[in-house]
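Note that one protein chain of the assembly has been removed; the remaining protein chains are unaltered in position.
Moving on, here comes chain A:
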């Protein structure tokens, strides 16, 4: 309910004892998601993020006397679409209200929000919690959604040492506030929920979810209580600006050793917002069923719902045979999933192998170069081509990584061209491999002797020699068999 500009107290929980194990936490999230619209919620001013200071400002946004709000229809549609994706009930009639408080970046002295009847209520969302570093396997949980409402953002104050400056570019930016029920138990769940929400909003294209631009802001309410006892004092943590932050801030609250409350504002009084119906906006009607008198029809909007993350994960598992964890990771990274699907459309391949290649090899390679999936400069089908070559035995898994590195260096060569150019093609020809292996057995008398005298490690050394001599090109699975065969003859 609070826009970004307003700073409310950040009270660190009291009553946190040292015996962590006996304490339980309850987390509720409030998310402000900026609706990805071209113009503001109640004015025609543009919403472009990087615009010069005070350039995205209409007369209404600076509260010039006599101006009136005009509701942006697109924002309502985006709100309804999002609410439907979150399984909310759409209110056939909702209202706008004024919430009063003085703040320099709130020019009207009030914020227009939906207090009496929000756009939608009573939703729920199932999601998977899976942090590889924390959880051995994923688990599913469910969170209730109290309401989703439309409201305007405030502007931004910049405080210099002797003066304050105001930028009203954000003032009036459309926000959806999603209030989740306090159904979460820890920061991991909170982070997983936000990831899921981002996945949904990005698929709906109702919010860019760019946290660094303030397009998605999360407030967490944390209560700590002993098992079987009533909930403790609620702690409000405002404006967590990254998914990581959700865990960090939470953890800090958990570990706080001092039993103190740290107030951020000088007065610890409850602000009375003196809510009042916004008289300049008629009630907002959302039609359902076959009727539509020019108003927005929720059922028509429902037909436009795209595939949501949970549906995508199920499809990846049921239709493409991926594991649950693979489906979670792919669906959490829209760009990676996109590559997966585009590459797959170029022809059949081992999907599990391909998913692993993306999740392990591609991620690792990108990390090394400090790049993101969306920075890839080559065709996604190239990645599929690499895996197909591995599958066919044309290249080894190690070579696959080399090809990937080459692709990431730039250039326009396809994997096949890279392989040919570098002569990286795997040697799989049985006769040729036998020839190589025999010559190594002849050359490396000492290793062979060690092996025959019972040193199992020596076998690996032989394989190492093959790799070296063939520049990683030998099909190691086959070499393994050939060595065993050849050496077993020797034992006899």
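One rule holds in what follows: contacts are C-beta pairs under 8 Å (C-beta built on N, C-alpha and C of every residue); 3 or more make two chains touch, one makes a residue touch a chain; residues count from 1.
The rule we apply is simple: contacts and distances are computed from a predicted model.
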item	value
Among "Trafficking protein particle complex subunit 2-like protein", "Glutamyl-tRNA(Gln) amidotransferase subunit A, mitochondrial", "RNA polymerase III subunit Rpc25 domain-containing protein" or "Ribonuclease P/MRP protein subunit POP5", the UniProt name of the subunit that does not appear here	"Glutamyl-tRNA(Gln) amidotransferase subunit A, mitochondrial"
Identified contact with the non-displayed chain, of A:28, A:69, A:123 or A:380	A:69
Contacting the left-out chain in the complete assembly, out of A:272, A:303, A:319 or A:370	A:272
Residue, one of A:35, A:166 or A:218, that touches the chain absent here	A:166
Positions on chain A where the hidden chain makes contact	59, 62-71, 98, 100, 102, 104, 107-110, 164, 166, 272-276, 279-282
